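What follows is a single structure, written as structure tokens, with notes after it.
The complex is shown incomplete by one protein chain, all other protein chains being positioned as in the whole.
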Amino acid sequence: MEEKHHSKKEAPVTYAEVNDTILKMLEPPGTGWYLLLFTCLFFLAIGASCWFYQMWSGFGESGKSHPIGWGTYITNFVFWVGIAHSGTLISAVLYLFRAAFRQPIYRLAEAMTVFAVMTAGLFPIIHLGRPWYALWLMPYPNQRALWPNFRSPLLWDVFAVSTYFTISATFFIVGLIPDIAAARDQAKTRFRKTLYGVTSLGWRNSHIQWKHYTAAYLIFAAFATPLVVSVHSVVSWDFAMSIVPGWHATIFPPYFVAGAIFSGVAMVITLIIPLRKAFKLERLITPFHFDAMSKLILMTSGVVTYSYITEFYTAWFSNNPYERFQFWFRPFGEFWIAFWGMTFCNCIFPQLLWVKSLRTNIPFLFVLSIFINIGMWLERFNIIFQSLTREFIPAAWGGYNFSWVEVGITVGAFGWFGMWMTLFIKFFPSVAIVEIKEILPPPMRNEGHGHGHAAVGAGH
Amino acid sequence: MEGQIVQLNASRKSEEGTGLVQISRRRFLQALGATTAVGATACANPVEQNILPNVKGIPEMVPGVSVWYSSTCTECTTGCGIRVRTREGRAVKVEGNPDSPVNRGSLCALGQASLQSLYDPDRIRTPLKKTRTLPTGPVFEPTTWDEVYSKLNEAITNSTNKKVLLTGELPSGQQDLANAFTSQLGFSQVVWDPMQPVAVAKAAEMVYGTYGVPTFQLDKAQVVVNFGADFLETWGNPVGYARQWADSRRSDKPLRFVHIEPRLSLTGANADLWLKPNLGSEVRVALFLIGQMIERGRAKGVSDDVRSKLSQLTKGISATEVEAQTGIPKEKLLLVAQYLADAKSSLVLSGGASTSTADPLPLLVLTNILNVMLGNVGKTVDIAAMEKPSTSGSKLASLIDDMQSDKVDVLITAGTNPEFSFPDAFGFQYALNRVGIKGDGTGKKAGLVVALASQLDETAQLADYILPLHTSLEDWGYVTLPNGSVSLIQPSMRQIFDTQSLGDVLFTVASNTGKELDPSQTFDAYVKSRYLTLTSGKGGADSETFWRSSLEKGGYFVAPASMPAATASVNPAVFSLSYGISVKPSHHGELMLYPYPSVKSFDGRAANRPWMQELADPITQAVWGAWAEIHPETAKEQGIKQGDAVILRTNDGEVHVPAYVTEHVHKGIVAVPVGQGHSAYGRYAKSTGEGGSVFSLLPKKIASGTDAIVLTGAPVTVVRGLGSGDLVSVQEFSSQEGRELARTTFITGAGAHGHGEGHGEGHGAAYGGGHGEGHHEPKQMYTQREHPVYEWGMNIDLAACTGCSACVVACQAENNIPVVGKKVVAQGREMAWIRIERYYDSVPTEDGGEELKVSFMPMMCQHCQNAPCEPVCPVYATYHNEEGMNAMVYNRCVGTRYCSNNCSYKVRRFNWFQYEWPELLSWQINPDVTKRTVGVMEKCTFCVQRIAEAKDVAKDLGRLVEDGEITPACVQTCPTQAITFGDRKDPNSRVSKLEKSERAYKVLDHHLNTQPAVSYLNDIRYKA
Amino acid sequence: MITRIRLAIAGACVSALALVAVFAQQGGVATNATAQDSASQYPELGVRAGVYNDGQAALWDFNITDHFRYFGPPPRLRGYSPEQPIKFSHVIHVQQNKMECQYCHWSVSKAAYAAIPEEETCMGCHGALVQGKSEQGKKDIQYLKDMYAKNQPIPWVKVHVMPDYLKFNHKRHVKAGVTCQECHGQIPEMEKVERVSSMKMGWCISCHRERGASIDCLVCHGHR
Partner (left out) sequence: MVESTSRAVVGVFTYMDDALEAVKNVKAANLDWRMYSPVPRHEIEEVTFPQKSPVRLVSFACALTGCASGWALAILCSLDWPMRTSAKNIASIPAFFVPGYEWTILFGGLGTLFAIFAFCKIPSVVRAAGYDPRFSHDKFGVVVACSAGQVTDVTKRLQTAGADEVDVRDSL
């Protein structure tokens, strides 16, 4: 409630303030940061041990069974790829659309993208029966004279995810370069000087550099935009290209993309609220931004809800007995709780955002974002697990054996992601310096010529 | 929801401790080693692999080429001919011998699993001496043959009391020698084999005058009315009868089959009409039918005198009364009577568990009378060729009495396990421990118990000394068949351990006491000379050539001659029996015990074989261990849910088993399969032994008028036990959900035959879209694959498939499919490439009611043209090859399991762990089939190694493979020849023709356009 | 500036073309003949066993299975030549005494497996007639006799170690006219048998392609 009024009479944010506020985040870490890092490392260690145990003992240590070849790992894969998506959306798509609320949150969202893809990319390998042969999915010349099968959606995944990782990482790093240069110029310790000196690649902010940089940045955004749509479409084709009742649906690509943005924005909120609090970024990330993100959530929630309904409608309208059974089974079958949990988290709970005051209510948003994360995990779980457990042949219907190994690896993924995030926020500017400066009115001797966006600082 | 997840999760424990199923972790360690071993060169592990040649050449042995030996299966007494495939001197597969008239090339699950008896890792390897008995069990130490022989000799020489040879039903060769042995050495022989239908033999004696079990010709009957005889499972000659049954069922005039039994057995599941009488009341049905036959003028087969006596007996028995007594609706009773009356030829059978009551004779006798009345003797009942069991429960009971009263000095057991398979109430163990104790009251033990056994079973454990015997795959022998054929048993491989043939042991024991049993001195010579005697004159002059060719062929087989047109007259003595219901609950609501032998465990002899343990029971689909089939009403009263632990308690004992709640069992009974609950007999048998054996529940009672024990009818209480009973079933859902997977053609009208009813009628389907579209050619998006030479395909006739599961074991044996153990199966990770799906459907009857229709459907990889699994594999580990097969390349597989997800038939199997056979069982590995490693998908290959072998041979001959030359393991062994394999490209092959049959359809093809290479033929059922 | 752009475009095109060119080569690996070119080593055969890649793994084609089974150099490499229990010389037997390969390895034309001869076969000559000239020869023949007398097989060391999932059929290859030397090299000239071919999959495939034999996976990976 405080935020609502605070900016009314404050002075406009200056370039210097932007620099100082953001670079302050890079100051030597306190105990809290170390605690966070070690928690993440601990989780990561759990996950790594579980994976090694799984490889040592056999893949059966995860809970899959014969009707259910995919489960938690692919759920995690889709979940993390989904998380990744909002980052690119915010950084690229909203860049192209010149959305006003994008700048303060995009860096974090983009870091989230890169690290989430790094997390997601682990799962297809973890879920392999013989992960030591994962290389065979790559089309590299080999003595066997064999190539992979380009007709397989899994190979498309290889292409899509690796491209997505490469491009989003490039986009992310390119965006970081000027900011690192800024950090370099204010670095005090020798370590930081060297670190930023090297990673800024000798960036000098010259007008030629800026010219090409801005041109390239636009092109990157233009590349990343179709990519963000294609990657989750390709991921959805893992399912849609199959014949499994409940998977084989043409609505999957848009449905997955919308779901990805939905979950990704929720994850951004989950991450940014503590960060804003910890680093006192209230002047940069204002209720205006939360309001905008809430609206995005509200919209994508609507799209996702619509998709759910469409799925049911399609199943009914197609008169396909297998499909119909599947969609009867999800809400009323053995695993109804997963379905209704998903419905509550993704469709019903977010509707509260129609209330304006809740859209800027930070604690509420935090809780909501956690719920959405859970809901979206359940959504993938419903799609993958529930469909597989009831396929065509009733004699082959079966169940799942959740195991602690899967839980461990899932936790480990959060540890892995968290580790990178934690390291990142302390070593690199997690709020874009240059991009925020861009929307500030530049210092002008003759006022009135400068025209910046009023998104930062001077809230509404 | 929670229930299932929690239950499944709780069952995940490491199984290595039990040593049952070995899950190896070595592979990953090796992989781990690889990453570290790049620099580590100084490691002691040998790099080399050795290749060992034969020292001397063996003429018939070419490395890599199979050698087949003909022999005879001795698992039950039927005497099926077998062919044992050996590679480099090791038996690797047991198949039926096509030359044998008994089984005509097929073999049941148990017979094929005899290989695992040979390779039982817990086999007795040397002579053993019992040193002491601990509370945990007896302790044996290795000893020498000579020591045992001298002890035995001493005991025999000093014996003043009875000397007894206690055996199972020995193969004729051993039995003939045993006869000489007992007569010369003053032994008496007692035979115990619980699977022998001795009451049936007795009833035959009462009616026909000869003791023995007649052979039947099911294919000559138009109507078969069966009182409980499980002739498609374990009763009589199951393989042969199944073939007869199926030949008739798929013919133009299929027999109509009515099964009357309180429990739905596999045989009952194949019936057109299954009637569920109160246990013990079947006799009234038989009596009613006799009355009806007389009334309808179909009693011409008996004399007027007998007929009048019979009408006396049946007087006043009305359908209403019988309905009240038996619980079978009177319409159905009249229907059965009408079937019988209308049929030109018929067959009435009785036997099995439901006739193993305390008073079995009346029913058995009445069915024989029915056969006589209807003129079936000489048409469908052959009383000339009878199997004559020597088993006698009463003799064994009196032996026990003798032993208890210290009248037995020497007891030699061989090939039987009464300690397990004779009711505990008789006190066999206590009695046996008194063998040799002097009757003078001093308690001094002078006598001896020697067990001759291959496996350390419960009876062998009681012995003072154990002499290890060859299994029948290492032994000589012969089996004389009821029709005069002689089937030879010959060793298919050299003995593995320090074992001897039973015959040679008898020879040695006799010669030690100075007796000569036969001039031939050794058992193999004895078999040869006896065989030549038995077949005297039939081999021509050159006996050596005849002997050689007989060994090759498997014996001397008489062509199944036409049956002597015997007529039988009813022995008037039968009228002295009482035909009331003598077996019934003593008070309302009392439950009766109904133990039955199943196709999976028999009397317990199959329990030491992992294949048989992991074979899903065709009816309950349960694996590893016993269960109790409980009617839902009973279960509700006791608060029992599916899978709960229950305690079955009778006056004589109790067993702990999981509950299998099913309405396909009469509510007055609790049905339990016998054969589990071993306390010895190897690791696999013992692993399911905790709950106890059903034989401990049985009363100390011999069925009146017979030599049989009383199996069924003991009053039993069912109590819910603690927690989960560990019921593991591979199929949880029994409804087809209207999906028309297993389809049926119904024949309507009494006896009229017509296929006009269309597919899958009356499956209560909400989505009936699939009717009559079996042959449509959908428009294809892609041009279909050209198959230049061959296009392999398969056809499965559901009208012939009985669900006996022989194919499942054949597949396991042929393709090195691992047995994974109960825990892993519980996680839904069974590995069988072919499974028998069992569906219960409710179908409308002609009179507007509803009847149960059980469908069995063998399901394996369908080798689809438009296979959903293929395009999703990222590494081409599975693809469509030019011979129309869905190929699976194990070594290319990375284990994404996408193919399995996308397989609409769910026939792909993933190696969740590294499965290894323990030593000795590992000898059965088929060297032609790659062993799969952890993390790899596998599935049915149409036995590609056999295809390759046939192509290899054909190529040498410069021609193409001809129809019928390739028989995948399942096709080869199918007792009913329900499966056909061949080249779909050849329009004249059997498989192509069957595929065009009007009954043909392909599973799910009408919805998915998968274009399977496997087609099915509709089941055929009479509309009840 | 313009020049630079042109250069960049040209570079991109060249790299794309190069890429396409690499893939246009069947099999992809551009390392054609290698130092141990079998054709030059064994000129009289006139048939080269390896065609375009000779079973050479690309540098980055690290196949873990080659290594983890054995803690040491894998016996699945060209040039593998282990010490044998008997210093059997193919030079003496084949080259000097003109024995046919199939006299001893008789099962190659009858079965999938090329058997090591039975000791009985060796004893046919060495039992009474041939006792060896050199010291080593006498020792080895005595060893053979001892083993034969003890009814024990000689523990020969496998030179051509193949994985279980490879089902190679000697009979079919021999009947198709593939000579022993094409895969096993000039054994007659070998004092000690050495593996001259990599016997890796690409090596097999190249020959199958060259001769128009089937390249269906199941031909080698399904069965014998």
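Here the chain labels run A, B and C in written order, and each chain numbers its own residues starting at 1.
Rule of thumb we're sticking to: a contact is a pair of C-beta atoms (placed from the backbone, for glycine too) under 8 Å apart; a residue touches a chain by one contact, two chains touch by 3 or more.
Owing to the predicted nature of the structure, the values given are computational and were not obtained by experimental measurement.
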Selected residue (touches chain absent from view) among A:L137, A:L176, A:L227 or A:V431: A:L227
Contact residue for the chain not shown (choose from B:P214, B:G738, B:P871 or B:G895): B:P871
Of A:L96, A:I309 or A:M444, the residue in touch with the unshown chain: A:M444
Residues belonging to subunit B that touch the chain removed from view: 780, 782-785, 864-871, 873, 876, 878-881, 1011
Touch residues of subunit A, complete complex, unshown partner: 14-16, 19, 139, 145-151, 155-156, 159-160, 162-163, 166-167, 170-171, 174, 177-178, 181-182, 184-186, 201-216, 219-220, 223-224, 226-227, 230, 234, 434, 437-438, 442-446, 449-450
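Throughout what follows, only the chains that are shown with their structure count from here on.
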Result of counting contacting C-beta pairs for B-C and A-C, higher pair: B-C
Centre-of-Cα separation between subunit C and subunit A, whole angstrom: 52
Chain centre separation in whole Å, for subunit C relative to subunit B (CA means): 48
Junction residues of subunit C - those touching two or more other chains: 64
Residues of subunit A touching at least two other chains: 132-133, 146-147
Residues of subunit A touching subunit B in the complex: 55-60, 63-70, 124, 127-130, 132-134, 136-137, 146-149, 151-155, 158, 238, 241-244, 319-322, 324-325, 334-337, 388, 391-403
Partner subunit A, residues of subunit B touching it in the complex: 1, 4-5, 8-9, 11-12, 23, 25, 28-29, 31-32, 731-739, 741, 765-767, 769, 824, 827-830, 835, 837-839, 857, 859, 868, 871-876, 892-898, 900-902, 904-906, 908-914, 933-937, 1004, 1007-1008
Subunit C - residues contacting subunit B, complex: 64, 67-75, 82, 107, 110-113, 115-121, 147-148, 151-158, 161, 163-165, 167, 169, 171-172, 175, 214, 216-218, 221-224
